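Excluded from the complex is one protein chain; the other protein chains are retained at their positions.
Each chain carries a letter (A and B) given by its place in the written order, and its residues are counted from 1.
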Amino acid sequence: MPKDSGIGASSKRREDVRFLTGAGNYTDDINVHGQAYVHFLRSDIAHGRIKSVDTSAAEGMPGVVKVFTGKDFEGVGGMPCGWEVTDKHGAPMQEPPHPILAQGKVRHVGDPIAAVVADSLEQARDAAEAIDVDIEELPAVIDMKAAAQDGATLVHDDLKNNICYDWQLGETDDAKVDEVFANAAHVTTLDLVNNRLVANPMEPRVAVGEYKRGTDEYTLYTTSQNPHVIRLLMCAFVLGLPEHKVRVVAPDVGGGFGTKIFHYAEEAFCTFAAKACGRPVKWTSSRSEAFMSDAHGRDHVSKIELALDADNNFIGLRTNTYANLGAYLSTFSSSVPTWLHGTLMAGNYKTPVIQVNVKAMFTNTVPVDAYRGAGRPEATFQLERVVDKAARELGVDPIALRRQNFITQFPYDTPVALTYDTGDYNGTMDKLEAAADLAGFAARRAESEANGKLRGLGVNCYIEACGIAPSNIVGMLGARAGLYDAATVRVNATGSISVMVGAHSHGQGHETAFPQVVADMIGIDESMVEIVHGDTSKIPFGMGTYGSRSLAVCGSAMVKATEKVIEKAKRIAAHLLEASEADIELKDGQFSVAGTDKSVAWGDVTLTAYVPHNYPLEVEPGLEETAFYDPANFTFPAGAYACEVEVDPETGRVTIEAFTAADDFGNIVNPMIVDGQVHGGIGQGIGQALLENCAYDENGQLLSASYMDYAIPRADDVPFYGVDHSSQTPCTHNPLGVKGCGEAGAIGSPPAVVNAVLDALNSGGKAVDHIDMPVSPSRVWAAMNS
Amino acid sequence: MYSFEFEKPSTIADAVAALGAEDAQALGGGQTLIPTLKQRLAAPSKLVSVSGIAEMKGVCVEDDGSVAVGGATTHATVASEALGSYPALAALAGQIGDPAVRNRGTIGGSIANNDPAACYPAAVLGSGATIVTNARQIAADDFFEGMFSTTLDEGELVTSVRFPVPEAASYQKFLQPASRFALVGVYVARFADGVRVAVTGASEDGVFRWSEAEEALNKEFRADALMDLRINPANMIADLHGSKEYRAHLVSVMTKRAVEACM
Partner (left out) sequence: MTQVSMTVNGKSVSGDVEGRTLLSSFLRDHLSLTGTHVGCDTAQCGACVVHVNGEAVKSCNMLALEADGAEVGTIEGQANADGSLNVIQQAFQDHHGLQCGFCTPGMVMSAAALLKDNPRPTEAEIRKYLEGNLCRCTGYHNIVKAIMAASGQDVSSIAAE
């Protein structure tokens, strides 16, 4: 029976009411009295040396408050990178400066050169047109392999080359890897591209900076997934402000998908300019501006090689990847192609020898950073494509080949630095085979063929490392932050509860799901518990929401804090019931003495905590507890996905006919929300596989610079999805046994789609090995006719 | 957007007078013009809205059987009101943009803009329609002059478009996945005196007639008649969404499908 409240119930989302009635409070809905507007003059060329920026005409234009250029920020810090990767020779990564406004050079189309603050946005735009910029254009560095050559044009003149780092994970002895491949019965090799994407949350980024002269306090309202991280980075590395003087608020945020994790120059600018101008300063990104200023995602070019023995066991895996970092290091960019990618190359398989090689490149493109999945989709795509190709080459069933190589014993230490605590990959695959009715595929294919269409089935597995992350481990790997989280459970006198959490909800439904946990633990109605998030002045601390971490990490902190509250409440109850604390039980909101009918209600205990007339003297009044939780390990959600496509052989057009996901997320708090997260992830994965293509020309001009050329999925691009979450191996090391579900769909779905398209083409007699994403009609047609 | 004056006359005569101002521009539904203005790619001194001109709105059947569509008629109106009199035209109008865009966008605005990937130019050229302006009547064959260019003079307003109604017609649109404009769209119309085939989305020169296909179909109006016909890819558009060769191929496929739909 489905539960109707608490952990495991599909409670309806309480936040929906405000969103459905137009009562949300997004950053652009915030207007501060007296605010001015900033417009950034952005480079329209990819690479050039700034010879002069003459703002004199602009300064006198109507409504102009102040015009800023890179010179105004010469004494100010640059945008920091939060993760120092060490290359395979032991050297730290090359880390160029990233000024708020360009200094010396522009390095990508969209690089801000100047900023005009004016009474109105149109006045700011008018004045920006009057700024005279003289730039000596330089050759654009776009192609990663060319950028890695000796003598290539340098994106950053002070660096020795364009390679940020040359990194390796797994087997360090090249000879040993060579030997495995030399002795293999079969080697499958695949060159592939993981296409550059733009996250495109529907809400563009916004920042409003405010400065109060009387108290020397700053407030930044911003579209962020992690307001405390923004405050920390901006105060400590950019503006040099004490944190207690800076409040960062991320109110309702219209989707993030990773791209709102990072600290952006516009946030620091608005904060800085609010003081410099003596007025609040607001910036609202247009969508066109977002395409050239939001950090992009993915953009890997890889070669992957899989070695198999005569019995089709995987015996070795080697990858060589070029990862695009763009022109500057965005906040977590360096960690994505390395520790979030290389560590996942074992996938669900017990391959004993793995070597991952990654060269991370600077190019004259928008910075690249985490986008839903962040590194893990890139790993999964390589692995699940090469396994599928191997199955085709060997003439074996791709599911059987996967099953044969599954890890079945846990805990399992991979050759690429992770320890999987638990999982059941065969069990999850069983669920998929049933849910997707794979047995009925042949009949469906026959039906499609009768209609002149080719039908294909693609299946793949995935594993991800979520619940990011144990601070001691990530610290050793180069992270410049801890990745714990925090929660304060504040019980009010009458028993209602405010929970201040460091996680940030921007679509994930925390305001509904988190109270389900606390209410369940105490046995009270969910409506008595409310979540407070998104404001550094209200919550203790928080590392925010990304990496499918909110419930696994912040939720665990919340559980710990609630446990402390319950423990203290039991002491108060024991006093009221004149019993031993050890005998007190809490159930359904009642404290009772074991084995008796004596009890006291939750509300009576909480009232006593705040009106401590009859009270244990050794206990402090009040009922509020904070807990920080640092995970002991990553969590390892895993699953198996199936996609069925039809291909129109005349046009190459691919339609998704069915998509089924079987995921193992461990325990689930709100199944409705979890299913919704998977739907959304699959939608984005289908978008990557079929539609989305962030492309530059050889001069560094962005070809997909608006929705006119960048296709995100529409309702008629996708079907209803089947999802099955009944395979559950609870996480062994967090109190809820939860693993995280936010990224799975985006990680697991692209290879299923591509595998399905290739299956369809091969069923039609076209021996096509691979098509790079997006598998657009034109690419399918070209592959069929090559 | 740059600043501009706004005027909303209620007659064609007033609109034409208002358009006499320097750098004045007509505003239909604005579904393309407003995004262009937002990018500051145009700087009209004045926008003259035609949305208040009743005589430029609606679909009616003329005495000679042709269907006249007022220049300020929205795509949504054509999709519903032309359903009985010219179903292929109604179907095409119902495929432009999305429902909200169709509630604002107008036929006059669309053909005056002559986007090389727009749908309406295919219907206008494919039907051999007549473009009626405040000053004259222009045959479709003389109207479109290549990408974003027409024979309209400064200040000249498309007041209506008169479509001869063919015996059979069909528009087959292959979507550009992002913009949902036509990657290739083909309008085939079979009249008693001949077949017209108009292609949009494909060519660097904007909408055009595929005369070889017309000749073949005039001999025999069957999809098979096109079997050996290939269009020269040289003049086709190549972009992120398709090569010249792919577009040329799609022209063949969409033409064939349009003919089949006419059967």
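Annotations
Criterion: contacts are C-beta pairs under 8 Å (C-beta built on N, C-alpha and C of every residue); 3 or more make two chains touch, one makes a residue touch a chain.
Model, not experiment: these values are computed from the prediction.
Taking every chain of the complex into account, the absent chain touches A, B.
Considering A:T219, A:T271 or A:S288, the position touching the chain not shown turns out to be A:S288 (whole complex).
The chain omitted from view is touched by exactly one of A:A114, A:I682 or A:A744, namely A:I682. For subunit B, the residues touching the chain absent from view are 1-6, 8, 27, 30-31, 34-35, 37-39, 46-47, 49, 51, 76, 97-101, 103-104, 179-180.
In the full complex, subunit A contacts the hidden chain through residues 10, 12-13, 15-24, 26, 28-29, 31, 122, 200-204, 252-255, 257, 286-288, 506-509, 671-673, 675-676, 679-684, 686, 706-708, 712-716, 718, 720-724, 745.
Everything below uses one rule, namely that only the chains that are shown with their structure count from here on.
Distance from the subunit A centre to the subunit B centre is 43 Å, each centre being the mean of its Cα atoms.
Of all residues in subunit A, only 122, 125-126, 129, 286, 288, 650-651, 653, 690-691, 693, 695, 703-704, 707-711, 714, 717, 776-778, 781-782 touch subunit B in the complex they form. Subunit B makes touch with subunit A in their complex at residues 1-3, 38-40, 174, 177-180, 183, 239-243, 245-246, 249-250, 253.
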